[in-house]
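Next up is a structure, given as structure tokens.
Here we show just some of the chains, and they stay where they sit in the whole.
When the chains are written out, they are named A, B and C in that same order, and each has its own residue count from 1.
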Amino acid sequence: MPVTIFGASGYAGLELATLLASHPAVAVVGHASDNFAGKAVGNFARGPVGAAVFQRVEAVLEAPAKVAFLATPNEASYALARKLVDRGVRVIDLSGAHRLRDATAQKHFYGLDLPAYPDGALAYSLPEVLRLDRAAFSALSVIANPGCYATAIALALAPVVAAGLVVGAPIVDAASGVSGAGRKATEAYSFTELANDFRSYRALRHQHVPEVRQLIGLEQPIHFVPHLLPVARGILATTHVTLAEPLTPAAVESLYAARYAGEIFVKYVEDPEEVRLSRVVGTNRCRLSAVLDETGTHLTIFSAIDNLLKGASGQAIQNLNLLLGLPETTGLEALS
Amino acid sequence: MPVTIFGASGYAGLELATLLASHPAVAVVGHASDNFAGKAVGNFARGPVGAAVFQRVEAVLEAPAKVAFLATPNEASYALARKLVDRGVRVIDLSGAHRLRDATAQKHFYGLDLPAYPDGALAYSLPEVLRLDRAAFSALSVIANPGCYATAIALALAPVVAAGLVVGAPIVDAASGVSGAGRKATEAYSFTELANDFRSYRALRHQHVPEVRQLIGLEQPIHFVPHLLPVARGILATTHVTLAEPLTPAAVESLYAARYAGEIFVKYVEDPEEVRLSRVVGTNRCRLSAVLDETGTHLTIFSAIDNLLKGASGQAIQNLNLLLGLPETTGLEALS
Amino acid sequence: MPVTIFGASGYAGLELATLLASHPAVAVVGHASDNFAGKAVGNFARGPVGAAVFQRVEAVLEAPAKVAFLATPNEASYALARKLVDRGVRVIDLSGAHRLRDATAQKHFYGLDLPAYPDGALAYSLPEVLRLDRAAFSALSVIANPGCYATAIALALAPVVAAGLVVGAPIVDAASGVSGAGRKATEAYSFTELANDFRSYRALRHQHVPEVRQLIGLEQPIHFVPHLLPVARGILATTHVTLAEPLTPAAVESLYAARYAGEIFVKYVEDPEEVRLSRVVGTNRCRLSAVLDETGTHLTIFSAIDNLLKGASGQAIQNLNLLLGLPETTGLEALS
């Protein structure tokens, strides 16, 4: 199965290129990047990708294959998806352009109208939270791949929200490595500015909040503050909820274990200090743990992922596998 | 005025040694450290400290001067303070041993009984939150210097708590540089283990919670989760409170500006992204800012300090100055 | 083919455990580590390793399999190798205990006597520099795996030394990530001590110098200064040689390209700024490049490897494959 990658020189795009190079069912036939056109992909990828060379976007659009990954900015993805679908290409979009279903939120957070595709042609897929069935997948033209923070937060909240245990607004403080901002040629993201530093950004204003609420069906708001860590990769989300009734640690562990039973990439661990970047970076895993206060009604949930893998390219491969009717872990075995 | 430092080879102790070396009113006559005894202080300090050499604790106890700083672990401070006070020495303790006034909390968090000193001989001092008057200071034998997290959190919460605006339990996620753990010869704090990592520790169980509640008179609990940053120095605290009534950003700014008017080391800034480690590390400053949600009833407050300066040695110099009846900023001008 | 790993909880041992878990021809039947005995290997490994649990050394020695990897300190490897060989186990030793053939150097640098094994039973193997033939390999009881710095330096020097081009003593300044020191529970290797720092260590006294000279047959000394980088992984060696005659950049490139033609893990690149840690960490690659001065007689060669992979466990897998008569890249495809 030939596939193409748009935005292939970005951090998520390069991870995709590496993962797809060893995927048994597909072959990447185009790595689109206007900025890097002509350069060898292998010079930048972390693993073997053969002799591939970045091509200009227009060139790849001429032979876009059957499936295309968009690891491009929101506006670019929005426009490219349309062009590709019109050519009969199925699209997995890693940007935020196709995630929201509320026109006001879409306009507010992305400055875009809702994308108009026929019913059933567009869906959002975070498999471990809401797994579409095979029939639904086979009808899709555009798969919206989840946001990185949204992945970490939704995996943390889904079990307690689904159990009807959450009272009031969850509060989430999360921190991400700098690669989450993509390739940046700005002073604010220069090494000297960020080394040894830590700060918040877009506090209470981040675009992944409506995405999480839509996904897990949460009525109440989420007070979410992202922070910028002086590391390249990884997200740790610390999520606070007030529980409707007191729980025990064992009950919490059971709830999460049951919810994610059989999910190879999501694992609840007993020790919250083991939910840390070093245990997930370089993998497609999400690690979860939680702590209760003395009353058993305040629950703090920890979730950690690699923002470029489970938070982007690894999850996109899961979605590719579902699209192709393959086992969900195909090509991701070494990252589990 | 001759002073001595116990625990002088620790990270806070070395900062103290450097600050005191250029303080116009005092001279350090003893740097106690059993581990570093015989080594030159100047080899480890970040600034000029003259030709001083670390001495054994017993040697310094024989000539403890009129004022002694304890930058030692809790148990050591507890025992040393007693010995020093018995010899007529006034003590500024940077450890947690003398901070709490509740016997249960003291036992639970520090494993110690409450220290027994005559009325008025022992007090806790975080000047910008609760400034003791000169008479009170002049009667003190033991000054409990605040904890690093407690400083950042109390400065964030004091204005809104004092204004009676806080409903329910504040939630605090804070992150500290590794020097907050002191000198460590353990695998868990080795460079390779912590580089590129980020994780929580002692979630909902940290000993600075009772300290903050006692200081600002907070009835409700605080749900506090500390995190370990892959940097050497600095603390950022992100504090969430539910407000009793909606506020505007201007009202929040006024509240903080009014509360800290005249405080040279505490400054509210408009842009929350400017409350970051790089703006406070190497200084005795606390920077504050805050953000409101759309309803004006969820307030997120950011506070940043250098854990070794405003969170330890710099604040101890403030307390020394108050003890000696000097201007509070004496010797700290370059760090303001 | 069942294999065992001694020192399995060390940084190189954990990499070995991960690589071997996906190696098609072997199965790890024992992960020996007295310190971590009883803990799950999977909690520390960067990839899937199944349900394995660390066992005590004595327990693994009772069922040591047919091949054992020693990722243990020098003295431990020296003693373990003897025990294992006596039980008919073939040993791949990642330590320095079995590398040198000169008794004086062995005593001076390792404090050990030369290991006494029958002729042909012990050999040193850095495949891309000196590849033993299959017959030699099949007779081996103990394979000495190269040192990390030695690998980087030998790969840089071998082509010009073999061509008889080097006059006088090469000068090497190299820098390594902290994982090269192994797991450390010492203050000197704590995060706070090493963050933002850079320094030399064992200048002109490092034990990998005799190893390189022996391997590439260099008569003259090497003036080698290792430095400690504030990163977890990776080595960059900057090697200076005076050439017997002026060379052109093209001639240098030809020399290296010819020497390493067909070597999948060693690659000469034109741009010396592309010989950098980020291009090799996480891989079994060595990247090389070089620069000439204006006279064409001073050559500076750059070589970069991941100290834990090409500098330790990856190379050990190459040696395992040669021992088993498998293609040298078996199980390392994703790291090429």
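Observations
The definition used in the following text is that contacts are C-beta pairs under 8 Å (C-beta built on N, C-alpha and C of every residue); 3 or more make two chains touch, one makes a residue touch a chain.
What you see is a predicted model; the values in this text were computed from it and never measured.
Because every chain is the same sequence, the assembly can be counted simply: 3 are drawn, and the full complex in the file has 4 copies.
Throughout what follows, only the chains that are shown with their structure count from here on.
Every chain gets a centre from its CA atoms, and the centre nearest the mean of all protein CA atoms is that of A. Residues touching across the chain A and chain C pair largely coincide in numbering: over half of the numbers involved belong to both copies. Averaged Cα coordinates give chain A a centre that lies 39 Å from the centre of chain B. Chain centres here are Cα averages; for chain B and chain C they lie 46 Å apart. Centre-to-centre separation of chain A and chain C, using mean CA positions: 37 Å. Shown for chain C are the residues that touch two or more other chains, namely 195-196. Interface residues of chain A, counted against chain C in their complex, comprise 22, 43, 46-48, 195-196, 274, 279, 282-283, 333-336.
Those residues of chain A that touch chain B in the shared complex are 169, 171, 173, 175, 193, 196-201, 203-205, 221, 223, 225, 227, 229-234, 236, 238, 240, 272-278, 281, 291-293, 298, 300, 302, 304. Listing the residues of chain C that touch chain B in their complex gives 11, 177-179, 181, 183-187, 189-196, 230-232.
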